[in-house]
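Scroll down for the structure; my scribbles are underneath it.
Here the complex is missing a single protein chain, while all its other protein chains stay put.
Chain nomenclature is as follows: A, B and C, assigned in order of appearance, with residue numbering initiated at 1 for each chain independently.
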Amino acid sequence: MRSIDRLFENSSRSLARHTSRRSLLATLGKILTGAALIPLLPVDRSSRAEAAEAGGPATAKPPGKSGSKAKAATDDPLSCDYWKYCAVDGFLCSCCGGTSNSCPPGTAASPITWIGTCHNPADSRDYIVSYNDCCGKASCGNCECNRNEREKPMYRPSRNNDLNWCMANADSNYHCSVSVILGVAEK
Amino acid sequence: MRSIDRLFENSSRSLARHTSRRSLLATLGKILTGAALIPLLPVDRSSRAEAAEAGGPATAKPPGKSGSKAKAATDDPLSCDYWKYCAVDGFLCSCCGGTSNSCPPGTAASPITWIGTCHNPADSRDYIVSYNDCCGKASCGNCECNRNEREKPMYRPSRNNDLNWCMANADSNYHCSVSVILGVAEK
Amino acid sequence: MKSCLMRAALLSLATCAPLLAAAPPPPLPAEHLTLTTLPPNSPHRIYVLDEAFLNEIDARIDLFDGDTYRRLGQIDAGFNPGFNLSPDGKTSVVSTTYWARGARGARTDVVEFTDNTNLSVTHEIVLPPKRAMTLPTYFNIGYSSDSHFLYVSYVTPAASFGVLDPAKGTVLDEIDTAGCVLVIPSGPNRVASLCESGRLQTVTLDAQGHEASRAMSDPFFDADTDPVFVQGVPITGGYAFLSFLGQVHEVDFSGAQPTFQKPWSLLSAADKAQNWRPGGAQVGAIHRKLGKLFVAMHRGGEGTHKAPGTEIWVFDMKTHQRVARWPMAPQKLASALAVQVSQDDAPLLFAATENADIAVFDALTGELRHVEKKFGQTPWLMMNP
Partner (left out) sequence: MKSCLMRAALLSLATCAPLLAAAPPPPLPAEHLTLTTLPPNSPHRIYVLDEAFLNEIDARIDLFDGDTYRRLGQIDAGFNPGFNLSPDGKTSVVSTTYWARGARGARTDVVEFTDNTNLSVTHEIVLPPKRAMTLPTYFNIGYSSDSHFLYVSYVTPAASFGVLDPAKGTVLDEIDTAGCVLVIPSGPNRVASLCESGRLQTVTLDAQGHEASRAMSDPFFDADTDPVFVQGVPITGGYAFLSFLGQVHEVDFSGAQPTFQKPWSLLSAADKAQNWRPGGAQVGAIHRKLGKLFVAMHRGGEGTHKAPGTEIWVFDMKTHQRVARWPMAPQKLASALAVQVSQDDAPLLFAATENADIAVFDALTGELRHVEKKFGQTPWLMMNP
């Protein structure tokens, strides 16, 4: 895992990091063709079922304030406890008209991001996650989430979630944050 | 009282209302020379003492959220229940760096206003009150107060507190509201 | 195998279990960052105007789906905005004000047009700095019935309104209303305004958006004894105006001049004795086909016209009888500041509470379906397609 951290960190100062991440994806060889078209929720259901079958973790915490159903919070994209949100400090786009990996209508995704490594209890794997901000509308203000696993101060920007990652967008106002699985972290 | 209402209402459509009100003040003959220099709080203390001596009203409601002392709320300029605030819908300037009749530093008073008639339980008199907005800074956000005694919809603007009375200021953003005694209402 | 893995990731491991045998489950696929497409318009969609009163330069309209209980997106709305939908529901219009330095500096009054299929701002029309800065109603901004004109209420405090061409993006004219306020559009070229005298003034426009004629109605209310709320409620061919003391004034705007039905009261003698009154920010809503009126009601005296409803009362618009009363507190809801009802055959009643919760009821039965907690800061107006 450390080596992957380093890979990101070494490329973190450049606007070309975006490209670096894409290259990494290819390197990791974890891309399933067509994944771009897969909406998140079916995947969530799958892993939820899996966790339930395995008697896996079913954290009793309440779901996010928009979530009205009782769910295992680590498996609820409307909850801050969702496993993929382990380094989100902001508003969850899934509570703002988007999903956990899709920006709300009328916003624009930030091309530059910070990176996290999150553990998915449903399959006991660590995943590399890209956090992107969605930009160009005022703060969503819903489902505020503040998690900072492996988050670092702004002198390590690729791991920092305090920066407004909309900074380089044409409309650079922060609206909400998404979490996009890039691949499995190397052990 | 009705006749005074009318006087204001008839002049309400004009930017010259400000002047009208000043004329009215002279007419009422209630101006004490030098009153402009009198801060509000000493007056409050006087009337509070009076009310206490007379066994007057001592509403048990809690004071405004900024007020830490136990006071009769109708006599507490930090409380929405303060008698003079009977038609304030906004933030009390007394909780924003001003007083009940003084705008906070760095803001500008609106020259145009709405008017109320409020009963002072301490002396059992009705007073004509001018409500001015203080303008040019973002919403104070403190001590929100929504009282509407004799308040009318915006087709009677001189009695309406929904309009942003900073509208004609150079910096027309609303910050907070003050209440200024103009004189005793005619019976 | 790959397709099976895909199915496994998408649906359920069970279907492919024999193939996987002792192998661990496949890792989750990489995701791509996308932009959400709005679902098709629905009668159960609602546009909630959050005035954000404590941070008033940051008002916004939040779209909410009354079936899935999900937020659909946000339209930014500046300071003290007016808001409305185009007659076809495809466009949101926001009339608002920006300052160059937040709450200071050069002032720009503007109408912004948002495409409701993707929540992008398509264009804007800059206004003279005269826009009425006040609470949101149906009548701060509104379209003509054929969408050729857009009207914007001005108060400086002199009252007038702007006539805009929304397609060309131009301001056509400003029309003085001699003290009468707000814009109540009717037909392709008429605009009525509410006057202090209790009358409606109707300005008729020519094809270029200039004044062709104006007329004043008889008074239909008395601003001294029993003023009407400016939050008119749409009825077929016009609006119903509720009064502070609970009179219902139905006004038909379908002809050249408004006509008035005989007013009727929400209150029985017993209700009056108990001081029941309508109140709040958006006091009533009407299901036009069913002829049902929903009103936020509270007990109180003079000066309580903005008090939220401890109960929602339901009236039959034909018989003028109350047919239900739905108290908020037993449902653990705060009082209702704003109500709106969907216009379909399975209608939902939406209530915004003073705690900023949005409650969703079955409008036929009053059954509470959902409570969306803390929906923004100060949701004061709800519109629907």
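Just a few scattered comments:
Keep this in mind: a residue touches a chain if its C-beta (ideal position, glycine included) is under 8 Å from a C-beta of that chain, and two chains touch if they have at least 3 such contacts.
Since this is a predicted model, take the numbers as computed values, not measurements.
In the entire assembly, the chain absent from the figure touches the shown chains A, B, C. The residue touching the chain not shown here, chosen from B:C145, B:A168 or B:L182, is B:L182. Within the whole complex, the absent chain has one touching residue among B:G90, B:P104 or B:P157, and that is B:P104.
One chain of the complex is left out; on chain A, the residues touching it are 9, 12-13, 15, 86-87, 89, 112, 136-139, 141, 144, 146-157, 162-164, 166-168, 171-175.
Listed by residue number, the positions of chain B touching the unshown chain are 25, 28, 30-32, 34-36, 38, 40, 42-43, 45-47, 49-50, 53, 65-66, 68, 95-99, 101-109, 120, 123, 125, 127, 130, 132, 137-142, 175, 178, 180-184. Along chain C, the points of touch with the absent chain fall at residues 52, 54-58, 76, 78, 98, 100-104, 108, 110, 112, 121, 124, 377.
Everything below uses one rule, namely that only the chains that are shown with their structure count from here on.
Note on chain placement: the centre of chain B and the centre of chain C lie 31 Å apart, centres being C-alpha means.
Centre-to-centre spacing of chain A and chain B amounts to 51 Å, using the average Cα coordinate of each chain.
Separating the CA-averaged centres of chain A and chain C is a span of 35 Å. Of all residues in chain C, none touches 2 or more other chains.
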